[in-house]
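All protein chains but one are shown in place.
For reference, chains read A, B and C in written order, and residue numbers begin at 1 within each chain.
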Amino acid sequence: MTTHVERVRQSFFKQPFMSTLGAELTAVGEGMVEIRLPFSPSLTQQDGYLHAGAVTAVLDSACGYAALSVAPADHEVLTVEFKVNLLAPAAGKVFIAKAQVKRAGKKLTVCTADAFAITGDTQKVVATMLTTIMAVPITPAK
Amino acid sequence: MTTHVERVRQSFFKQPFMSTLGAELTAVGEGMVEIRLPFSPSLTQQDGYLHAGAVTAVLDSACGYAALSVAPADHEVLTVEFKVNLLAPAAGKVFIAKAQVKRAGKKLTVCTADAFAITGDTQKVVATMLTTIMAVPITPAK
Amino acid sequence: MTTHVERVRQSFFKQPFMSTLGAELTAVGEGMVEIRLPFSPSLTQQDGYLHAGAVTAVLDSACGYAALSVAPADHEVLTVEFKVNLLAPAAGKVFIAKAQVKRAGKKLTVCTADAFAITGDTQKVVATMLTTIMAVPITPAK
Partner (left out) sequence: MTTHVERVRQSFFKQPFMSTLGAELTAVGEGMVEIRLPFSPSLTQQDGYLHAGAVTAVLDSACGYAALSVAPADHEVLTVEFKVNLLAPAAGKVFIAKAQVKRAGKKLTVCTADAFAITGDTQKVVATMLTTIMAVPITPAK
């Protein structure tokens, strides 16, 4: 069944910020999502590394969509809160955020995600997220 | 003495991501920083609100610069980790991130920040951050 | 009106762990709670300071009760998650956790709390918490 995959894809394309960053949805499964973000000088902080806000944006979207992939069909999801540890400078040509559902509840879903910097064949974890996401009924007017 | 203010301003202008977002540094004091982010459709998520990643970016930069403003002159700062609670949909024409140092240590500084959505005369808190920042000696080669 | 104060006091006395720690409820207001914890060698870690788990326990109870003090009468509260920064060694004769509601929502309430070590006239912040608490309807059977 591909319904949850379709929901995630449709919502992703309605997130202008993902497009502003240049992020792409590269994988969607039941309870897992991957987002790819190519390096761009426009996304950097003062030392030339990817800004933590850009890293967080793709981690947050990946987690939100992982949660959406297991949510009831008539619900959407909202991020309640997240924690991010920056494990290494975000240096690389491409970054991949890999999110998975840790526990899906009726109202709240907890997800984890890692962000990896990829340069050639090497893949290095640069950040990790632990987040709480709330499922809310879709209101007709929206 | 304006040295710490100057350091913060100089570093801010070297953060391309702040410029990509359209963020401006609006206040710097000893242990406090404010960053202003006008709303833009390019920064939104699927419901038209500011993306949590954009909110986090200005909260993180504000906290980092608040920490830098109290760091020794030969040190720079790196974000170790942060937690963000999203308190309300980030709806507004302008957003302001206000950061302050909670405790400054030799190596680690803890900061808090709130993000406010401003529409006309009303100001509403939409997110809050609690973060750990590390001061590291500036290496000559950089 | 003292109803919310009464609810908090009644629930506090039903928390055996608070009694095991030796903690006392010292203040309850609308959206604020204080808990006092005298130092005891039985609560320490390897260096003789209060264990982070003991500090967290009183911060968590203080935040939970601050949230309960503003919850509807037919609801109880559950901690969803918290983050704690340990700001200084928890050295002192008495500790006080002071919690306040940051934002009260229909389902989720966000609270902050500081833990202070008190020795004579000096009061020093040793830890801070940012937490998400969920209000849930009390089920009749409970």
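As a working rule, a residue touches a chain if its C-beta (ideal position, glycine included) is under 8 Å from a C-beta of that chain, and two chains touch if they have at least 3 such contacts.
Computed from a prediction, not measured in an experiment: that's the story for all the values here.
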Only one of C:25, C:54 or C:117 touches the unshown chain, namely C:54
Sole touch to the unshown chain from C:28, C:43, C:66 or C:113: residue C:43
Among listed residues C:33, C:66 or C:80, the absent chain is touched only by C:80
Across the whole complex, the chain not displayed is touched by chain A residues 83, 85, 87-88, 102-103, 110, 112, 125, 128, 130, 132
In the full complex, chain C touches the hidden chain through residues 11, 14-17, 19-21, 41-47, 51-54, 56-58, 60-61, 78-86, 142
Absent-chain interface residues of chain B come out as 80-81, 83, 107-108, 110, 132, 134
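Here, only the chains that are shown with their structure count from here on.
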Given over half shared residue numbers means same and under half means different, the chain A/chain C interface is same
So the chain most remote from chain C by C-alpha centre is A
Between chain B and chain C, the Cα-mean centres are separated in Å by 29
Rounded to the nearest Å, the gap between Cα centres of chain A and chain B is 21
Two or more other chains are touched by the chain C residues 83, 110, 132
